[in-house]
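Complex shown without one protein chain; remaining protein chains in place.
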Amino acid sequence: MSNNMTYVRTEMLPALPPPAGQGGVVKWLRENLFSGPLNTVLTILGGVALLWIASHVIPWLLHSVWNANSLSECREIITATWGPDATGACWAMVRERWHQYMFGFYPQDLYWRPTLAFVLMFVALAPVLFTHLPRKMLWFTGLYPAIAFWLLWGGSIWAPVVAMLGFAVMAIVFRIGSPRLGVPVSAGLGVLAAAFWWLFLQSELSGNLQSAIPLSIESVDSDQFGGFLLSVVIGVTAISASLPMGILLALGRQSDMLLVHSLSVGFIEFIRGVPLITLLFTASLLLQYFLPPGSNFDIILRVIILVTLFAAAYIAEVIRGGLAALPRGQYEAADALGLDYWQAQRLIVMPQALKISIPGIVSSFIGLFKDTTLVAFVGLADPLKGITQIVRSDINWKGIYWEPYIFAGAIFFLICFGMSRYSMWLEQKLKTDHR
Amino acid sequence: MAEQAIDRSKMKVSDEVAVQITNMNKWYGQFHVLRDVNMTVQKGERIVICGPSGSGKSTLIRCINRLEEHQSGQIIVDGTELTNDLKNIDKVRSEVGMVFQHFNLFPHLTILENCTLAPIWVRKTPKREAEEIAMHFLSKVKIPDQAHKYPGQLSGGQQQRVAIARSLCMKPRIMLFDEPTSALDPEMIKEVLDTMISLAEEGMTMLCVTHEMGFAQAVANRVIFMDKGQIVEQNEPREFFNNPQSDRTKLFLSQILGH
C-alpha cells in the first residue's frame, strides 16, 4: 500500500470462527473470582459466609420432619434419628395447618368456592392481558366481581345480581346522555342513578327476588376469612378498584384547572404522607364517625375501601409518570384530528400511558400485596402475623418460629418475585414492541 | 423537482375565501410572536410559508386550527370564525387537516387504525366505510400494503405519507403542513414531496411551512416570507426568488440557497 494508493477488493473475506479460548474453567475463575487482591479477598469472605450459612441451613433442612403432631414430637424424632445435638425443621406444622394459611377459618367443605373464584380470576384476567383473545370475553371480566363475591361470601345470588344491574343502569344513563350532554355530565348522572339504585332499590329488590325465586348458597362470614385468601381478596380488589380512580387522579393532577389540580394533589400527597396503618385504623375506628349514623358494615369491606384509596394515590403517581412520558405531539395530533378531550384520553393517551406504566403498576401491586399483611393489626387473620399467631398460641406448636415465617415468606416470595420478573419481561417486550 | 411534469389543469384558484386572517396578534407571555398578521387564502391556493426559525411561521399555521390560541384579531376558516366556542373549534378541526414535522402517528394503533380513528369517532362514519376510505387514501400515498403494520415498523418517509393519508381520510378542505420534511433523511424527502405535489394537482388548498424551495417553485402560487412574527414579503414564486424586494428576504434567500 505504500506506493500504491488505489486499491480495489476483488474478493470478499468469509467470516471465520474466533481463535480457541485459553483454558475454559481456569480462565473463568481468574476473571470472575480472583482478578485482583480485592476480588480474591471478597471471594474468600463470601465463600466463608456462604459455608457458614450452608453449614447451619443444610442439616436443618435435611433433618426435616413432616409427620408429627407437635413441636416436641418433632424434636424427639430429630433427636432419635440424628443425635442429641442435631437441629431440624419441623414442617409437620405446615402439613397440619396449611389450610389455615390458605383459607383462614373458611368452612373446610366449602374450600372449592374460593378455589374456583381464584381460577376464574385468571379467566377474567386473560382478555385484559392478551389482546388477541376474543373481545367478548371482556363480558365475563365485567361480571367477574359479582361472581367472585357470590362464591366467596355466599348467600343469595340476587344481591350481586342486583348490584350488577346498578352498573347496567349507570351504563344506560351514560349511553343515553353522552351524545347530548357530553361525557362528564352524563357520567355524573350515571353515577347518581346507580347510587340511587344501590341506596334505595338494592336491598328491597334483591329481597323480593330472593323470596320469589330463592337461589342461594351457604353464606360465609367475613371473620371466617383469613390467610392468603384474605390477602388475595384485599389485594386484587383494591388494585383493580384503584386503577380507574388512579387514572382520574392522575388526569386531575395534570389538569390546568387550579381547583381540580389542587384537590388531586392534596388527596395524593395526604395518602402518600401517612402510613398505611393509620389508614387501616381509620377503617376500623373512624369510618363509623364519618358515615351516616347507624351504618355499620363489614370490616373487610371497610379495609378494602381504605386500601383502595391508598393504592389509588400510588397508582396515580405511576400513571402520571406514564402521561409525562408521552410526547406532546400525540395530544396535538389528537386535537388536530378533532377528537375531544375524553376521546383523546380514551383512544390515544390512556392506551399508551397505561402501557408505559404497566411495570410501575405491577410493582405497586407487589407493594400492596405485601402490605395486606398489615390487616392483622385491625383484627383480621392475615397469613403472616394473624395465622402464625394462632399457630404459635396452640400448645402443640408453642415456640416454633422459623418454620411458619419461612413458609409464609416463601409463598409471598414466589408470588412477588414471579410478578416482578413478569413485569421486567413485559418491560423488555414493550421496549421492542412496534417500535 | 423541476424536471417532473406537473399537471396544472386542476390547480385553479377560485374566488372563494378559505382562510381569512385579519389583524391577528399572539403573545407567549411577554413575547409577541405574531404581530398584526393579515392574510387571505383563496380556495385552491398553494401557499408556502418560509422564514428563519423563531419567525412565527409554525405558530401562524397552528393558529389556523387553534392548536395555538390567538389573543386578538380574527381568524375565519371556511366561514367559521375561531372564537372560544368549542363547537366552532371542533368544526374547524374536522375541516382542516394537519401534518406535523414529527408525524405524530399513534404508535399503539396500526396504520389502518390510525387512518380510521378520526372518521369513526369524529365523523361517526361506519367502520367498514371508514376502512374503505382509508385504503383508498393509503393507496394514493402508495403504501396500501403496509396497512396492518404499526408506525414503528415504517421508515420516516412512509410514516409521513401515512400521516398525510390520515389527514386526508377526514376529507379536509384545507391542509396544513408544518415542516413536513424537516425530520426526514434526504432520500425520503422526495417521496413525501411527491405525495404533496399530487395532492396539489388535485386542487387541494394547502398552507405549507417548509424550506424546500424546489417545492415552492414547482407547486406554490404564492410564497410568504415571515420574520420576527410578521409577514415581510409575499409574492408569486418566480418573482419571490428572482426578484426579492426586502433586504431581509434577500439575506434569507442568500443563506438558504447559497450553498
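We just call them A and B in the order they show up, numbering each chain from 1.
By our rule, a contact is a pair of C-beta atoms (placed from the backbone, for glycine too) under 8 Å apart; a residue touches a chain by one contact, two chains touch by 3 or more.
In the analysis below, contacts and distances are computed from a predicted model.
One chain of the complex is hidden; its UniProt record names it "ABC transporter permease subunit", one of "Endonuclease NucS", "Nitrate reductase", "ABC transporter permease subunit" or "Serine/threonine phosphatase". Within the whole complex, the absent chain has one touching residue among A:Glu11, A:Asp85 or A:Asp256, and that is A:Asp256. Screening B:Ser9, B:Ser53, B:Asn84 or B:Asn243 for touch with the missing chain picks out B:Asn84.
Contact with the chain not shown here comes from a single listed residue; of A:Gly24, A:Pro134 or A:Pro292, that residue is A:Pro292. Remark: the omitted chain is touched by one listed residue; of A:Pro37, A:Pro179 or A:Gly273 this is A:Gly273. Where chain A meets the chain that is not shown, the touching residues are 31-33, 35, 39, 42-43, 45-47, 49-50, 182, 184, 256-260, 263, 269-270, 272-278, 281-282, 285-286, 288-293, 366, 370-371, 373-374, 376-377, 384-385, 388, 399, 401, 405, 408-409, 412-413, 416-417, 420.
Mapped onto chain B, contacts with the missing chain fall at residues 25, 27, 29-30, 69, 71-74, 81, 83-87, 89.
Keep this in mind: only the chains that are shown with their structure count from here on.
The distance from the centre of chain A to the centre of chain B, each centre being the mean of the chain's C-alpha atoms, comes to 48 Å. In the complex of the two chains, the chain B residues touching chain A come out as 65, 67, 90, 93-94, 96-98, 100, 102-108, 117-118, 121-122, 150-153, 166-167, 170.
Within the complex, the chain A residues that touch chain B are 327, 329-330, 332-333, 335-340, 343, 347-348, 351-352, 355, 434-435.
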